[in-house]
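Below is one structure; the comments refer to it alone.
Of the protein chains in this complex, one is absent; all others appear in place.
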Amino acid sequence: MTDDQLTIYERSKPGRRAFVAPVLDVPERDLDELLPEAMRRSAPARLPEISEPEIVRHYNRLSKRNFDLDTGFYPLGSCTMKHNPKLHERIAALPGHARLHPAQHPSRAQGALELMWRLQDALGEIAGLPHVSLQPSAGSHGELAGVLLTRAYHEDRGEHRTKVLTPDTSHGTNPATVTMGGYEVVKVGTDERGNVDLGDLRAKADQDVACLMLTNPSTLGLFETGIEEVQRIVHGVGATLYYDGANLNAIMGICRPGDMGFDIVHFNLHKSFTQPHGGGGPGAGPVAVSDRLEPYLPVPQVVRRVPEGNGAEPHYDLDFERPKSIGRLRGFQGNYGVFVRSYAYIRSLGAPGLRDVSENAVLNANYLVARLREEGVLEYLPVAYDRLCMHEFVLSGGPMKRDLGVRTLDLAKRLLDFGVHPPTVYFPLIVDEALLVEPTETETKETLDEFAEIVSTILKEAANDPEVARQAPYSTPVRRLDEAAAARRPVVRQQLD
Amino acid sequence: MTDDQLTIYERSKPGRRAFVAPVLDVPERDLDELLPEAMRRSAPARLPEISEPEIVRHYNRLSKRNFDLDTGFYPLGSCTMKHNPKLHERIAALPGHARLHPAQHPSRAQGALELMWRLQDALGEIAGLPHVSLQPSAGSHGELAGVLLTRAYHEDRGEHRTKVLTPDTSHGTNPATVTMGGYEVVKVGTDERGNVDLGDLRAKADQDVACLMLTNPSTLGLFETGIEEVQRIVHGVGATLYYDGANLNAIMGICRPGDMGFDIVHFNLHKSFTQPHGGGGPGAGPVAVSDRLEPYLPVPQVVRRVPEGNGAEPHYDLDFERPKSIGRLRGFQGNYGVFVRSYAYIRSLGAPGLRDVSENAVLNANYLVARLREEGVLEYLPVAYDRLCMHEFVLSGGPMKRDLGVRTLDLAKRLLDFGVHPPTVYFPLIVDEALLVEPTETETKETLDEFAEIVSTILKEAANDPEVARQAPYSTPVRRLDEAAAARRPVVRQQLD
Amino acid sequence: MLGTIGVSSIEDLFKEIPASLRLDRPLALGEGRSEQEVFDELRALAGLNVSCEDEVSFLGAGMYDHYVPALVDSITQRSEFLTPYTPYQPEISQGGLQAMFEYQTAISELTGLPISNASVYEGPSAVGAAGYVAKLTNGRPKFVVSRGVHPHSRMTLATMAHAWGVEVIEAPLSDGLTELPALDQGVSAVIVQQPNFLGVVEDLESLAAQAHGVDALAISACDPLPLALLRTPGECGVDIAVGEGQSLGNRLDYGGPSFGFFATTDALVRRVPGRISGETRDVDGKRGFVLTLQTREQHIRRERATSNICTSQALNALAGAIYVSWLGRRGIVELVELMLQLTAYARERLAAVPGVTVLHQRPVVREFAVALDAPVEQVLVACRRAGIGAGYPLGGDYPELGEALLVAITERRSREDIDRLAEALGAAVASANKASAGAPA
Partner (left out) sequence: MLGTIGVSSIEDLFKEIPASLRLDRPLALGEGRSEQEVFDELRALAGLNVSCEDEVSFLGAGMYDHYVPALVDSITQRSEFLTPYTPYQPEISQGGLQAMFEYQTAISELTGLPISNASVYEGPSAVGAAGYVAKLTNGRPKFVVSRGVHPHSRMTLATMAHAWGVEVIEAPLSDGLTELPALDQGVSAVIVQQPNFLGVVEDLESLAAQAHGVDALAISACDPLPLALLRTPGECGVDIAVGEGQSLGNRLDYGGPSFGFFATTDALVRRVPGRISGETRDVDGKRGFVLTLQTREQHIRRERATSNICTSQALNALAGAIYVSWLGRRGIVELVELMLQLTAYARERLAAVPGVTVLHQRPVVREFAVALDAPVEQVLVACRRAGIGAGYPLGGDYPELGEALLVAITERRSREDIDRLAEALGAAVASANKASAGAPA
């Protein structure tokens, strides 16, 4: 009944409330005495006035206007939308984790510190790099950590470098991070097989280059076959090699960035390690580094102290004595609640399970390409680089646009009517009308088959009437929204009076 | 995408699984030695083979095919669909409650026993009857308890009675319980004001009558104004007076069944005391009784023992030494998890809050009648008995059927298209095309206003085309279902092969 | 709002209530409290309980400390399952109705019987409900009930049978197995339990055959998990299989809410108590589910209903259905075999403890009885001090067994836990005897 679109402010009615204050059991003092009027705000914040039942209904109705991973297929490329085991939520909610104060003395937070230490250890093993900081709050924060570590490393050696290389396929956070880290971005090209253009790399790799930021498999879903040569070139000029871990889901237990010669790796615990995305976070972006970068890791570091002799128990601690550290990237110890979930995941799967994850992620991606081919989809949506892909692959909507007059955006919107979340669109930038598809390992063959059939249905439909896709979606709570208008005259909060 | 209607068996694929067995850490013995083949089933139970992600999606999709109280208005008469505070779920899930074994020694379950004892005490106070057993599992189970207590009471006094009186307005569980309790049902009529027909009652109340089962306010939502006379008549023939507590929400803190002369009261903790209904349970149906029925209460009883002198702490215990008890009605101590929620509710509201509940429940019901009158709805749907109602009221769809050719069922189905759960239909039986409406205290004025407008819209719509309502609903996951066919050739389980 | 109604005060709305009946004081329940205060208070009460998280518990006796997977909570806590009423309006209740249908299928598969309802209250009252169906079916004056049936079930049945004028005759156990007396045409039903209360696997088939020999109904209470391995009631010719569903994905909750299941043959389908979900089609031919065969029920048939049950245990049954899907076709067998192995280990381990004797050398699944050479209560107290809930004392229900203890082993108990139990029992028995030896004669 009630209009699902009302905001909670529009549902507000004077005098209603959910909160009941606990009884004040101390002598009450005059407010002016405790906080002079001059220090107080002139009018109360106009927050909603609403009862618990109405709050619950409001958000329940909102929730029904969201598509989610627990309801359907979500092949959003580069985002690794894999199932989030329910166990993790149960564990993270245990009071010993959830109500632990971050300033608690380390001797009283041994369980948390041990968990973090074990997670560092596991991530180091997966990355093939021994030293881990869990502090960064997300992938791009981990990237910033990596760039700042690189800076500290060079400065410590008296070197002043000004440039960071990123492939033209790189994710937007990479160049944005470079700028934020005080470097200039230099773009490196991609060759016809989808690998880094080694010629271009050689040409641009000089003594001013501090770092090359790479992801392998690349954002094209392809394994960087020239990685060994890349490594030689980059290290040859004394630069660091940075690994964007967003695509780690393809290679866990199969090969390791450290073994490829990377100096720094960031992990997206909210991708490869199942922290639920929460509609845009939280996440965590730990970094693993090689020995030579270890001295610069952020403070504090979680350490395990093994007392001398006398068989005393080892214990866990926070180490602030790191003279060369870049310092802090955030408050306290990082997104601990995320660490709990990711560690539970690693424990549940163990080594064989993690390898299965990557094998099945790659199997599912290649199977989906094959099914799309069988369905004739690749005619209009060719694979950008026709090689065995890793955990994801890129299609180009170019021919579809040319021959059917339907853009990648239209296809995406039409998919919504079939109850599928569209793949990532218009990224990577070097592919015309790109569609980046990542099925993940937790999807079934039936789901992949059905997706292939849906895409082919949409193309057939478009063949005899492109308008159907152009006007899509039809069955969603709202239809296509005017983003231009939103940006022209931004309305970013409720008007109240 | 995937057909929302597939059953979990239809989603099953050989070899898939969610469960991983813990490691067996004892020497493994030969199965035949532990359990000879002759004792084993010939074939495994054909349960689904399915992964966790698919289970989650299956039930998530099913959930989206359910209407629920947290989404919209649910004025289902006699069911008291009030908001279920989220706090209660949190408390009930605490391991100290949720993982407490029912056979735990009372000395190790003092918290649970104290909670039950306090709940007994509170319910006794609300009912105005001092002795409470929490054992019955739902309302109808409480009714059975009441009838069996009545039998025990009379037998103990050497009386043999054969009949139980129930008003023709009574809920189906009342007569069904009477039969199950080994008595014959005698129906008592209703007078023109909607009260028990005292003449008819006098005529039928004789020495063979063991009990009169009443609910007050009645299922018509009307206060039984003659209750004092009713009480005199019933007690005059030595019968017990039983109070069906389903409608207690109207009178909490305002008047008490015990003060009206009732001997036995059952409570529906899943109605008045916010245990969520769970799509058909769980519930709990405690009974409160007067002194003369106390000896017959079920075993065990939760008791508080205050040790002699020496200032020793009182403690709580289970009392099995009840020679005159009717015995057990179920296993262990009852639906403890329900008790936790209801006790939390009583504690949260306290005495003033509980009285507010009933005042607002009655206010909302009368306001809704008034709004329906304003909207002209009562023309086609007159109030069955035009008096001040209590927490609910009955409309008759007779005129609507006669003048518009739309039955109460059609109106109910059309309401579904407006996102409202219909009121209870075709009950009480004595009202033609009955519609029993119970808004509850947790609904807002806006919701009531909107409901009145919706009903009036539907009637207007019906006035110019009754087919719209007759064919409704249109917007639901499925449309009208063929119940006759279902009953003719029952298919009550998935066929597997 | 009062204005719209046309009254001037809330008081006026209650004027039909005779003044003499009005409560002239507030209820003696005190003031309301904030959420935080109520949470703290009820958490404090929880803290006074020793739950299976606080000790190593071997308590069973009808309810078991199994691991409940997280997805059961996350699904059953969805408001769409948690908050609706019984699905009276099928068009907006397909989720719940289909879940019931799937639940019925699972129970049918586990019991080997074609018909299951959507749930009854719990185990013991389910036995009573089965007895009522027997009464309705043949109206005979006697129930023969095995002493191996849960004491709570026997008591519950007796409570109800008394009202029906049906006599309850108890069939003794001999060496842990039910021994039926000579049966006659006066017997309405023979009621047994599988495995029985002492954990022993009964010969259900011969018991059912004996019942059928006098045209009585064969009713069996069953523990649903062991049914994954055991010969099914259906295979054994049982007419009605009921049981306590707690061990299927429901928490202990100090005894409830859980659910009872009720399964039977096609012959008895129209006498089944409670809700049944059935498949049908909508006007557009789309598959859908409805509450079916409602002419059995109280809201239609009133005094002629086959039961008075209305609200039952839908949410708990849903948890059961989710749980068995989580276990799956293979997993449920693996789990029960795991318990079988652990239990066998425990039985051997305890048998080796001086002063502990295993009561009967017959196949068991996850529970067994032992006799102790010392007062059970004393031994239990000692074990509690060692952080162990050693089991369920049988003396109250089975005095004939002397100082006996019922020990349950679920997948939550490790070998180490079992070894600790063995040591604790051994120590407790020894010291009890030392004490009594030391005591003046």
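As written, the chains take the letters A, B and C, and residue 1 is the first residue of each chain.
In the analysis below, contacts are C-beta pairs under 8 Å (C-beta built on N, C-alpha and C of every residue); 3 or more make two chains touch, one makes a residue touch a chain.
The shown structure was predicted, so the numbers you read here are calculated from the model rather than taken from an experiment.
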item: Residue, one of A:P167, A:G245, A:P276 or A:P466, that touches the chain absent here; value: A:P276
item: Residue of A:P36, A:G158 or A:G309 touching the missing chain in the full complex; value: A:P36
item: Per the touch definition above, residue among A:V188, A:I346 or A:I458 touching the missing chain; value: A:I346
item: Contact partner of the left-out chain, one of A:A93, A:L378 or A:V468; value: A:A93
item: Where the unshown chain meets chain B, residue by residue; value: 19-23, 56, 60, 85-90
item: Contact set of chain C toward the excluded chain (per top definition); value: 35-36, 39, 67, 69-70, 74, 77-79, 411-412
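Heads up, the rule we're going with is that only the chains that are shown with their structure count from here on.
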item: Taking each chain's C-alpha mean as its centre, the one farthest from chain C; value: A
item: Where chain B and chain C are represented by their mean Cα positions, the distance between them in whole Å; value: 21
item: Rounded Å distance, chain A centre to chain C centre (Cα mean); value: 46
item: For chain B, residues that touch 2 or more chains besides their own; value: 16, 52, 56, 60-61, 64, 68, 70-71
item: Residues of chain C whose C-beta touches two or more other chains; value: 32-33, 35, 69, 71, 73-74, 79
